[in-house]
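Here it is, the structure in full.
Then we have chain A:
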Amino acid sequence: MDGKKQRILLVWMWGFSAAQGAAIISVARVFPPPSATWTAERVAQWYQGHSTAILVAAMLLAWTSAPLIQFAVVLWHQARRVEIGAKIWSTLTLIGVSLTSVFIAMIGMCFGTAAYSPYRAPEITEIMHQFGVLFMVTTEQFFIAGWVGVAMVCFTTPDRPDNPFPRWWGWTTVWAILLFEPGAVAFLFKTGPLSINGIFAFWIPSIGFALWTVGQTVLIWRALRIQDRIDDPSGAAIATEVTDGHIPAEAGTR
Partner candidate 1 sequence: MTTAQTEVPAAADARRGRVPGEPGVWIMILGDLIVFGVLFVLFMSQRGSDPDLFNRSQLTLHRAFGGVNTLLLVTSSLLVVLAVGAIRAGEKVARALLYWALACAGVFLVNKGIEWNALIVDGHGLSSNSYFTYFFVMTGLHAAHVIFGAALLIAMVVLSGKDRPSKPHIGLVESFGCYWHLIDILWLIIFPLLYLVH
Partner candidate 2 sequence: MKTILSERGSRRSTVVWAILVAATLISWSVGIDHGMNYRFSTVVVLLVPFLKVYLVGMNFMELREATPVLRGLFNCICVVICGVLIAIYLTTS
C-alpha cells in the first residue's frame, strides 16, 4: 500500500513536470532563455510578439508548479526508511527539494507578469523578464541542499536491493552538485559559457538536473518493487499485479 501511494506521487510528479517542460520550452520559449545582450526594446518586442503564448504557459506553470513537492515527499520517505540515527539528512532532502518548487513557481509568475501588459515601458518588461530568467538559472542552492541530503544518505547507509540510495549514486550526486554550482555565476556574464544561456550556467545544469531526477526515479521505482515484497511476504499483491492472479512459486517463502 505504501508503495502504491509513492508510485502515485511519482507519476503525478512526472506528469506535471512534462507539462511544465512543454510550457517553458515550446509555449513560452524561454528555455533556453534568449541572449542576455538583448536591449529592453528587443525584449519588449519579443513579449509583444507572443504574449498570448507566454500567458498560456504561465497558466500551465501555475497549475503544475509544484511537482518537486511530490518528489520531495517520496525522497524523504525513502531516505527515512534507511537512514541510521536521527533523520537529519532525510529532512534536509525534504526541505531542500520542496522549496525548489517555490522558485519554479516564480518563473511562471515573472514571465507571465512580463507578458501581462506587453505594451508598457520596455524597461519594465525587461526587468520582469530578467527576474524570470535569473530565477531560472541562478537559484539552484535549494535543490543542492536537497542533493547534499541525498548524497549523505547514499554514503551512510549500506547498499541493499531495497535501498534506492546506493553508494555509487552518492558520488554521482556529488558530481551533479559540482556541475550545478556554476549557475549563480550567470550574474557576471552577458555572453559566453557562463551566461544565462551558456553551456556551463544553463545547459549542463539543466541536463544534469533532468538526468539525475530520471535516475533517482528509476532507482526508487526498482526499490519499491523490492519493498513491496518485504512488506507483503505472501507476495499476494505482486502476484495479482504481475501474473494475472497466478501466485508465483517464490511467494510465501520469504
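In picking the candidates, the idea was that all candidates are chains of the complex that A comes from, given by their letters.
Simple rule for what comes next: a residue touches a chain if its C-beta (ideal position, glycine included) is under 8 Å from a C-beta of that chain, and two chains touch if they have at least 3 such contacts; residues count from 1.
Since the structure is predicted, the reported quantities are computational estimates derived from the model, not experimental observations.
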**Asked** Which numbered chain among 1 or 2 touches chain A in this complex, counting any copy?
**Response** 1
**Request:** Report the residues of chain A in contact with candidate 1 in the complex, numbered from low to high.
**Result:** 167-172, 174-175, 178-179, 181-182, 188-194, 199-200, 204
